[in-house]
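A protein chain is absent from this complex, but the other protein chains hold their places.
Note that the chains are named A and B in the order they appear, and that numbering of residues resets to 1 at the start of each chain.
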Amino acid sequence: MSGEKKKLGELAAMVGGELAGDPELVISGVADLADAGPGDISFVADARRAAALGNCRASALIVPLALAEAPLPSIRVRNPYLAVAQIHGFFLTEPFVATGIDARAVVGRDCEISAEVAIGPLVAIGNRVRIGRRVTIHPGVVLYDDVILGDDVVLHANVTICQGCHLGSRVIIHSGAVIGSDGFGYATDSQGRHLKRPQVGIVRIEDDVEIGANTAIDRATFGTTLVRRGTKIDNLVQIGHNVEIGEDSFLVAQVGIAGSTTTGRGVIIGGQTGVSGHIHLGDRVMVAAKSGVHNDLPPGAVIAGIPGITHKTWLRASAAYARLPELVKEIRELKKKVAALSSAGGEPGAGDAGDD
Amino acid sequence: MSGEKKKLGELAAMVGGELAGDPELVISGVADLADAGPGDISFVADARRAAALGNCRASALIVPLALAEAPLPSIRVRNPYLAVAQIHGFFLTEPFVATGIDARAVVGRDCEISAEVAIGPLVAIGNRVRIGRRVTIHPGVVLYDDVILGDDVVLHANVTICQGCHLGSRVIIHSGAVIGSDGFGYATDSQGRHLKRPQVGIVRIEDDVEIGANTAIDRATFGTTLVRRGTKIDNLVQIGHNVEIGEDSFLVAQVGIAGSTTTGRGVIIGGQTGVSGHIHLGDRVMVAAKSGVHNDLPPGAVIAGIPGITHKTWLRASAAYARLPELVKEIRELKKKVAALSSAGGEPGAGDAGDD
Partner (left out) sequence: MSGEKKKLGELAAMVGGELAGDPELVISGVADLADAGPGDISFVADARRAAALGNCRASALIVPLALAEAPLPSIRVRNPYLAVAQIHGFFLTEPFVATGIDARAVVGRDCEISAEVAIGPLVAIGNRVRIGRRVTIHPGVVLYDDVILGDDVVLHANVTICQGCHLGSRVIIHSGAVIGSDGFGYATDSQGRHLKRPQVGIVRIEDDVEIGANTAIDRATFGTTLVRRGTKIDNLVQIGHNVEIGEDSFLVAQVGIAGSTTTGRGVIIGGQTGVSGHIHLGDRVMVAAKSGVHNDLPPGAVIAGIPGITHKTWLRASAAYARLPELVKEIRELKKKVAALSSAGGEPGAGDAGDD
């Protein structure tokens, strides 16, 4: 909490919202409906949840345009979550405190590290590492040789960045994530033994990417595994060698993307979905959770199932699936009836021998 | 191994079992059938596996009630696994050795740490952390500021507990697990860029919970992500922000639970299953491995498939699925036959034009 205060009218201007109430009202923080108290601004994202506002003790509210009347001074906006994120981010932002490099961190040779960093104890930094301004590195992080970090990067505890990988600015990596492990590449000899193919590429993470806890992103065999600007990756995601993920995309938890696949911009991949290697997903593709994508997808495709089919078809197919035992029975009965009709109809004129 | 010994009669009393054999027989440990030797008590959990007892070199056995005769002195119980766990736990329990805080650990300001702990080297503990009695912390563990640990907690190597998270007593967390990473929450602006929603809640883990290796549990956006007493979570599980898992439940490996979902008591979720966000699973719900649950489930529901349907229906539907190619063929043949019948029957009187 920054201790900063702001007037309601200023907050409305910050998010481009419509003010209903006293513009001079002083706001000092953001809280959800359950916990908000005097001085807080709270929010409701969906007009249908307006009933929940009854007991709210906040001083003001962020509400959707669809909510005609609010019981408290309010800022009305098209996208309440976006306005809350902007305002909450404002209140939480504190000036960066450059504590420097803790004496119990280990730093290799020939590094270029900004003076304006907060590098904790028990961090291991290899040789020739370059670290930008206002970077925070928590304990247990390991940076191999030749790693490059941009400005305003946050690496949470026990993150590993392997040799030569590059992170842009404002990248956030959560605990336990591994960037730059070797790709899963082998050549199999005539005896069925697997010989490791050297993995000599890197991983590059562009600006404004966030990567979840215990996610693994493999380095390229040759060249670069790439996560483009603004993409958000959840926990326990697997990204294979030479994959390229487009800008402003979401990969939800436990997704796996196999080697050399590329994706366009604004793609959304639901949790636990798998995407095969060497394919391309166009811009704005959406894949439902737990799906399996085996083929190229055109821009805007909306897919579900294993293998993936259009979401619309999947909804109907999966409903029919639950009725399969019934359908089997119906087919069996139809066969009996048709056989009976055939033999009944066959008495007078026969002649249907050829239709089987 | 505690070096403790116990008489067979005492062990029978400990587990409430029926003794068959000398109550004075001295037992000093537990081993499985393959490795047991003199002094050991071994076990067979299923009466149908009694043949395996032939070569057993143990001094005594724990056997199910259904096993009428055992070739060795025996304790007969309803639940052999439970009796083995109780007796084995007894033999393995050693007095806690409070080695204190290793000089190569790092401890922040204003912490309250019991004198009776075993905190290894290369552990990093933030500010204002509170740690109970008989807590064991292995190397590489990182506790952020304001973490609270109860009594008898064990944190294995390279575990991360993020800011402000609370663990109850007798919690065990296996290596690489991350408790309190940020939830996956963003608000998307009109250009399709994702703005991070601050994640200011915590994770609370109640007493007697065990959490597997490399599992990730996200902090709440606001409020608390909660795992209730006695629940056991396997490796590589993902639990999203604001989830609440009920008491005495099992989440098997690689399960994913999306944000804000709540579950009742005694729930069992099979491996690799995904559960959507914002739903509720009632008490004692069981979900088969690799399923996808999209809707609320009533207490006691037994579910399988993607999307989840009742397990009973799923068994029949999935069997029918394998026969789908056949069914397609049968339908094609039926259509041909019916068409032939229609045209044959149509010759004399027509009149069936309306039935299509």
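Assume a contact is a pair of C-beta atoms (placed from the backbone, for glycine too) under 8 Å apart; a residue touches a chain by one contact, two chains touch by 3 or more.
For clarity, every value in this text was computed on a predicted model and none was experimentally measured.
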Which of A:G21, A:G89 or A:G223 contacts the chain that the document leaves out:
A:G223
Can you list, in ascending order, the subunit A residues touching the missing chain?
106, 122, 124, 140, 142, 144, 158, 160, 162, 176, 178, 181-182, 184, 186-189, 192-198, 200, 214-216, 218, 221-223, 236, 238, 240, 254, 256, 258, 272, 274, 276, 292, 305-307, 309, 313, 316-317, 320-321, 323-324, 327, 330-331, 333-334, 336-338, 340-341, 344-345
Going by the touch rule given at the top, which residues of subunit B touch the chain that is not shown?
30-32, 34-35, 79, 81-82, 84-86, 88-89, 92, 104, 120-122, 138-140, 156-158, 172, 174-176, 210, 212-214, 230, 232, 234-236, 248, 250, 252-254, 265-266, 271-272, 289-290, 305-306, 318, 321-325, 327-328, 331, 334-335, 338, 341-342, 345, 349, 351-352, 355-356
